[in-house]
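Got a structure here, written out as structure tokens. Questions coming.
Shown here: the complex without one of its protein chains, the others still in place.
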Amino acid sequence: MNKLEEKLIKWRRDFHRYPETGFLEMRTASIVASILEDLGFQLQVGKQVMDPDYCMGKPGEEETEAHYKWALEHGANKDYIEHFSEGYTGIVATMDSGKEGPTIAFRVDMDALDIHESEADNHVPKKEGFRSTLPNKMHACAHDGHTTIGLGLATLISEKKNSLKGKVKLIFQPAEEGTRGARSMAEAKVVDDVDYFIATHLGTGVPDRHFVASNNGFLATTKLDVTFKGEASHAGGKPEEGRNALLAAASAALNIYAVPRHSEGSTRINVGELHAGSGRNIIADRASLKVETRGENSEINEYVKSQVEAVIAGSAQMYKVDYEIKTVGEGVSSRGSKELAEILRACAEESSYIEKSILEDNSPAGSEDATFFMEHVKQNGGQATYCIFGTELAAGHHNEKFDINEETLQTAVNVLFNSIGKLKE
Amino acid sequence: MNKLEEKLIKWRRDFHRYPETGFLEMRTASIVASILEDLGFQLQVGKQVMDPDYCMGKPGEEETEAHYKWALEHGANKDYIEHFSEGYTGIVATMDSGKEGPTIAFRVDMDALDIHESEADNHVPKKEGFRSTLPNKMHACAHDGHTTIGLGLATLISEKKNSLKGKVKLIFQPAEEGTRGARSMAEAKVVDDVDYFIATHLGTGVPDRHFVASNNGFLATTKLDVTFKGEASHAGGKPEEGRNALLAAASAALNIYAVPRHSEGSTRINVGELHAGSGRNIIADRASLKVETRGENSEINEYVKSQVEAVIAGSAQMYKVDYEIKTVGEGVSSRGSKELAEILRACAEESSYIEKSILEDNSPAGSEDATFFMEHVKQNGGQATYCIFGTELAAGHHNEKFDINEETLQTAVNVLFNSIGKLKE
Amino acid sequence: MNKLEEKLIKWRRDFHRYPETGFLEMRTASIVASILEDLGFQLQVGKQVMDPDYCMGKPGEEETEAHYKWALEHGANKDYIEHFSEGYTGIVATMDSGKEGPTIAFRVDMDALDIHESEADNHVPKKEGFRSTLPNKMHACAHDGHTTIGLGLATLISEKKNSLKGKVKLIFQPAEEGTRGARSMAEAKVVDDVDYFIATHLGTGVPDRHFVASNNGFLATTKLDVTFKGEASHAGGKPEEGRNALLAAASAALNIYAVPRHSEGSTRINVGELHAGSGRNIIADRASLKVETRGENSEINEYVKSQVEAVIAGSAQMYKVDYEIKTVGEGVSSRGSKELAEILRACAEESSYIEKSILEDNSPAGSEDATFFMEHVKQNGGQATYCIFGTELAAGHHNEKFDINEETLQTAVNVLFNSIGKLKE
Partner (left out) sequence: MNKLEEKLIKWRRDFHRYPETGFLEMRTASIVASILEDLGFQLQVGKQVMDPDYCMGKPGEEETEAHYKWALEHGANKDYIEHFSEGYTGIVATMDSGKEGPTIAFRVDMDALDIHESEADNHVPKKEGFRSTLPNKMHACAHDGHTTIGLGLATLISEKKNSLKGKVKLIFQPAEEGTRGARSMAEAKVVDDVDYFIATHLGTGVPDRHFVASNNGFLATTKLDVTFKGEASHAGGKPEEGRNALLAAASAALNIYAVPRHSEGSTRINVGELHAGSGRNIIADRASLKVETRGENSEINEYVKSQVEAVIAGSAQMYKVDYEIKTVGEGVSSRGSKELAEILRACAEESSYIEKSILEDNSPAGSEDATFFMEHVKQNGGQATYCIFGTELAAGHHNEKFDINEETLQTAVNVLFNSIGKLKE
């Protein structure tokens, strides 16, 4: 194991022990920022690279402040954490060669999930001592690995900066889970000058030692938080005086699932949570839903969303209750640029670790907000792709026993670094 | 069996054989009118005694014309049927003594039901040869008996007209079923001059030889016809292009039943019919509901109705379909006048046939639109009541084996006739 | 203000400051037990007077232990609290005269509610410094007053014990809210020897200085906790692998409200809470409902309950999920004994404070589990009633601004004490 590989594993395990969820990646960002500056990158952080109007589903002040205190006490870098104390935890790190050449951006994400990590003895992070230190928080989607890949890439770029042409931008994005963070960075124009944009992910069902140069199947998605507000009354004494938010929500949930299929492409709908009422004998005056729509492309997703909105409005009217719909996450669909994908595949095929590489995968699967960066880049005439490094998974993504094969980290760093040399203006 | 009793049975069986539903009682009304005029009553008929604006759920022209032809061919009195050919089948027959005295009104109803009469051999009308001559039409609520009582009463009044004081008005009402006909006669002011108003009914669960002088428990009611209009599309080919009226109707039905109870009195709700769609593989563009609300008093019924309307509007909005709500029947609640009830009870107690008489029954039960007459009379300072002659029933009201004990007819005629003499201005 | 009245107010305000919810009334019970023993009563406590099989909706061990610690630190009587540490907080205190005579029982309840008491300056408990010391806990249904009345009654009995005949039993019941505690005491046979049973309540809409000797309108009720257990799956990736507990619960809620009215009496149904799901993009595998049924009598309530159970079973089947229904509260209907009510009314009429006394109130209202005691007593040939002392309320029961007129406490003590002398075997 060479020295960089040792560092990669050390970083990854440190991030793994201190998982931070979306817009709270303060400890992570402070450490990342400190390393990047040491490596000679120029940094832009926080609101410089995030438009607050497009931060979706950001935690409230109280939670943000509490987390800030926690981060301070748990190893955050004190020289940098102030920049991230309000929860704007994005970083763009630029290495400008001063020479002519293309602007190339790589994007990694940093956030963890609200999952309680397995305590089983055969779970590697437990056995090796880097299990999450927090209950109900876990890196179960490899973003700890992605952040690490970003730092590894930065290290190689810094070492070889003399041979660099053009510029490289490393984007460390908050809040990918729930597709909440990318749009705010894209709207802050951080990729408007980018010629080549490469987002990357580990795993996602791609086998170990396999590589997908362009994953095109992301579904467009919208995440909605819905609240109904009615009027409480005593269910035995004055049932007629209530306005029943629980029934409005139940009716909405049922009818949301009944939104029609679309003939032009796949759709998905889910009401993942419903919470209503405050007591058995009280007509419920409050109810909330967490809803998610998806479509094979952005138009189809818009169709589903508009039907969902009609159902919610109708349910509220039925029970004479008020309602509010808040968009707390959004992802679009996007196709990768074939030319760029071919270059990436060529780099992957040079890797001794990778046994099989695929140019394009178009099968529908999940959602991602890196697509916002991709669409911005493509609209400005650049090329963009979303590539996947297969890895051996101990269990599926978002599972409490999720774990990766750490060997993949070094491979990903090498392949991505090698692509830089092959990309010409 | 005296001569009047023979007539009563003959009349009743004739009406029983030719049942006519609401606003189509043309054959019945033509025969009634002819008899009444022969007995010396002055007649007002059709639109003279019915305000068309308040006729609810009246059949369309085509059905009305077709029935007119049927009536002509099946024993209607040709000298009178023209008056009723448009379906305004109400009659008010007045006997004015010319002497001072109170104006007393009796109300009977004439319409039958859409029920197929039993063909069982032990069903008396079948055995005795007076079963309905029409499929799916039947006098299963004793209105054939009520009409007969009206004619019997007219006969006695005519015979004894010299001893009469004041005026007697006999009201023959169409379309009591569905509470559709009374309001149009009340709005035509036919009881505005009435001092004493007596409506009557046979059966309704009151045992044979029992009498209830004032039945107060009628629930206020509203009958609504609801239609949803969406947009058809091929369910396999273009599901997203449909606007689903069937789902709007299904959702409305479910949520209508979920309208809350009321703490101040009984309520009832029913969606008796739902019809939607025109083909298995087509998104349904049409749906209809037949809805009925009831409340222990008119305010409570209004509450239920307003909730139902909200549910319908909300269901339509959910599925982006249009809707229409039509009121096709209405009944109010009304309490009988105690003083008048006491006089009636006294008359009943003089009858050798009646074994038990009750002044008031306040338990909630069914709906009636005679209450519109009662409320009009009471608002003008008169007295009103709704009395019930118990009878032995072969089966419950609206059952295909319904039948009465015909002996009750003569008793009812006598008791009602005797009340006339006891009512003073 | 006499000395007893001072004590009553002091007790009531102390209980008010330290509200304890059902089966956690440890501090309250320890203080009550200490006072009663000082007054010369013989005590039976805990499982001696409560059958654990019939304790419904009792908190789990963890919560019970945590509350025990809290009680120890907040003024519980340390000599008595051990008896109540497991949450069996009932007390039966007996004063046996040794002379022949009837056994008379009085029942009061001790539990508080999960309500956050008003912090408004015009709220008397706030102004006078006896507002609840706990967030989200409050005596908002006068049980602090009832416990106080029990202690006042004990004081008078103790003072006049020489003139006592027969036995007096004072029953201090836990967990009346949710109708959870009485049945366990009734099943433990604490009233099987009772000749006269009197339960009492303050307020409930009866005006200040009014008295109702027999409140008969309690609806029979059942409280059900329902859980659905399905199977989670990723809503985007594998929607077909989920078994959706949220939809089962939503469908159950809607159809529960659609359970028909009953022609023989009032009913009530409520789904007061619905909680389902653990993440927006996961098919929900868990859902829970808090349901409540009521009926004008126990048969009607059973009808409603059986319909609700069918709806729940059907909803589970629809979505291929498992379900469990737990009865966590129960109350029956019961009519008071007229003879006993008349004696109580006579006592009330002797009170200078009470201006109007009513023998019976039959109008339907709320539910109570004192009815279990009443039915046990009546089945054993005894007499029972539930009487109400009207009082001026600052706001309705279960409202955050609820407060009573403390003058009523002394009046209630006097009237109840006087009844003892009038009850003969």
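Residue numbering begins at 1 within each chain, and the chains themselves are lettered A, B and C in the order written.
Note that in this section a residue touches a chain if its C-beta (ideal position, glycine included) is under 8 Å from a C-beta of that chain, and two chains touch if they have at least 3 such contacts.
All values reported here derive from a predicted model rather than from experimental measurement.
Trainee: So one chain is hidden, and I want to know which residue out of B:His143, B:Lys169 or B:Arg268 touches that hidden chain in the complete assembly.
Mentor: Final answer for the missing-chain contact: B:Arg268.
Trainee: So one chain is hidden, and I want to know which residue out of B:Leu254, B:Val311 or B:Ile354 touches that hidden chain in the complete assembly.
Mentor: If we include the chain that is not displayed, B:Leu254 is the one touching it.
Trainee: One chain is left out of this view; which of B:Lys126, B:His234, B:Lys320 or B:Lys338 touches it in the full complex?
Mentor: Within the whole complex, the residue contacting the unshown chain is B:His234.
Trainee: I need the residue numbers on chain A that touch the omitted chain, in ascending order.
Mentor: Contact residues on chain A toward the absent chain are 254-255, 257-258, 260-261, 266-269.
Trainee: Given the full complex, what residues of chain C touch the hidden partner chain?
Mentor: 237-240, 242, 244, 247, 251, 254-255, 258, 260-264, 283, 303, 310-311, 313-320
Trainee: Where does chain B touch the missing chain, residue by residue?
Mentor: Here the touching residues of chain B are 114, 178, 219, 221, 223, 234-237, 239, 246-247, 249-251, 253-254, 257, 268-284, 287, 290-292, 294, 365-367, 398.
Here, only the chains that are shown with their structure count from here on.
Trainee: So what shape is it, when you link every pair of chains that touch: line, ring, star, complete or other?
Mentor: Chain contacts: complete, every pair touches.
Trainee: Of all the chains, which has the CA centre nearest the overall CA centre?
Mentor: C
Trainee: Please identify the chain with the largest separation between its CA centroid and the CA centroid of chain A.
Mentor: With centres defined by C-alpha atoms, farthest from chain A sits B.
Trainee: Nearest 5 degrees is plenty: how much rotation brings the CA atoms of chain A onto those of chain B?
Mentor: 180
Trainee: With chain centres defined as C-alpha means, what is the inter-centre distance between chain A and chain C in Å?
Mentor: 51
Trainee: How many angstrom between the C-alpha centroids of chain B and chain A?
Mentor: Chain centroid spacing, chain A to chain B, equals 68 Å.
Trainee: At what distance in angstrom does the C-alpha mean of chain C lie from that of chain B?
Mentor: Once rounded, the distance between the two centres reads 49 Å.
Trainee: Using the touch rule from the top of the page, what residues of chain C touch 2 or more other chains?
Mentor: Residue numbers touching two or more other chains: 254, 257, 268-269.
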